[in-house]
Each structure stands twice: as C-alpha cells, then as structure tokens.
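Worksheet for the structure shown next.
Excluded from the complex is one protein chain; the other protein chains are retained at their positions.
Now for chain A:
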Amino acid sequence: MKILVPVKRVIDYNVKPRVKADGTGVDLANVKMSMNPFDEIAIEEAIRLKEKGVATEVIAVSIGVAKAQETLRTSLAMGADRAILIQTDEEVEPLGVAKLLAKVQEEEGAGLIILGKQAIDDDSNQTGQMLAALLNLPQGTFASKVEVEGDSVSVTREVDGGLETVKLSTPAIITTDLRLNEPRYASLPNIMKAKSKPLAQKTPADYGVDISARLETLKVVEPPKRTAGVKVADVDELVAKLKAMGVAA
C-alpha cells in the first residue's frame, strides 16, 4: 500500500508573525520557514507504517513556491521515498489544494492519505475533509492513534469531550493531531541520501485544476493588544484582588 502525505511550507512555529504595516498580510521576508508541525507528524506516521511493513511506499507532495522543495527534502530525509512539487507562486486555498491532491491521488492510488489537521499559517483546518469529500472517501480527522487492519483502518480521534474511535474502509483520509506521534529528526546521512531521492516537478496546469481564489483578503491587522497589568507581592494581595472582582467571597 502506498501512503500519500501532503506537506506545507509555513512560518516556523517558534517565530512570532508580524503584520505588514500596509495591512496586506504577514511579513514573511527573511523569516525562518519550516514544515507545518502537523505535517511532520503525518510524515512520521506514514514512515512508521512503512517500517511496520504495512506501507510499501511513502510519497510526499507539496503545493507552493519553488522553495517548498526544501520542505519536501526534509520529508525525504525523514524517510519518504519520493516527492512531488506542484509549483505555483499563487497562494492556493484549501479547496484548490484538495482539488490538486485529488488529481494526484487519481494517479497514485494510495491506500491512505495522511495530512496535518491544520496549517499554522491560515489555521483553516479544511484540506483533509475537503479531499475526502472530493474523492468520496471516509475521513478520520484529528487522529491520535491509527491502526491498519486488513482493508480497513481504525482511527482514534481527539474530540471536544475526549476520544472517539471510528473504523474506515480504505482508501481513507486521515488528519493528524498533536499526540499521534513524536516526529523524528533526520540524521545527517539521511539528509545526504535525501538529495538523490526523486522529486517530480509539476504545475497546477498539468492537472487542469483551477486554483483561483474564492476568498479575497481585504486586509490583515494586528489583534487588539493586551497590556501587562500589575504584579502582586503575595497571596494575600491576590486574594484581596479576587474579592474585589467578586470572584471570591
């Protein structure tokens, strides 16, 4: 069974994003970029399934600028077998991404497609569910445990009240939550090896998909700022404040 893992190049999760003064977006010039953390978890899960003998091949796919190659090389260094870059300078929305991924799946016929549940830049949390809809496949979102059993997969999901387990027929779509696994670091020899693994270059036009934006961003602003308040010296002073607020009797 093949596993397809879409990955996105995003601002590094340790960097505090700055809104551009002209209100057109977030300033990404000279900012450290990395693989979306949820996608790292997706790659890790796919590699583990390959190591267990469940999967035969792990294919990483990215849609984005030429530099998204770096993200794909990271996937390859972690253990993916080959990569596909669908290169575009346009910002592609989750719906467009899902349409492109649906075309890739038509060619690849993967048994599982594992995606991060959301990208930490646009925080949409949509692509996996949309892809499942377009392909008419089952979806196991926000996964904290994945077990492949023959031609079905059992997915434990992190939901508002706790955990829920669903059984999906394969092929299936899975989106990862934080506690599915801890992604490995790529070793230096594997980083070197990744340089010679195959990376196919495509464009959205190759797949005949219209990726024009449906949402127009009118402006981007900073949220209202909170300012630091007061520091109290001891518990008694804190208790007095709580009483004054009516929180404590």
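Basically, a contact is a pair of C-beta atoms (placed from the backbone, for glycine too) under 8 Å apart; a residue touches a chain by one contact, two chains touch by 3 or more; residues count from 1.
Rule of thumb we're sticking to: contacts and distances are computed from a predicted model.
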| item | value |
| --- | --- |
| Protein that the absent chain corresponds to, by UniProt name, given "Leucine/isoleucine/valine transporter permease subunit", "FAD:protein FMN transferase", "Cytochrome d ubiquinol oxidase subunit II" or "Electron transfer flavoprotein subunit alpha" | "Electron transfer flavoprotein subunit alpha" |
| Contacting the left-out chain in the complete assembly, out of A:Gln69, A:Gln87, A:Ser154 or A:Asn190 | A:Ser154 |
| For chain A, residues in touch with the removed chain | 11, 13, 16-17, 19, 25-26, 38, 93-95, 98, 117-118, 120-134, 136-142, 144, 154, 157-169, 177-179, 213-223, 226, 228-232, 234-236, 238-239, 241-242, 245, 247-248 |
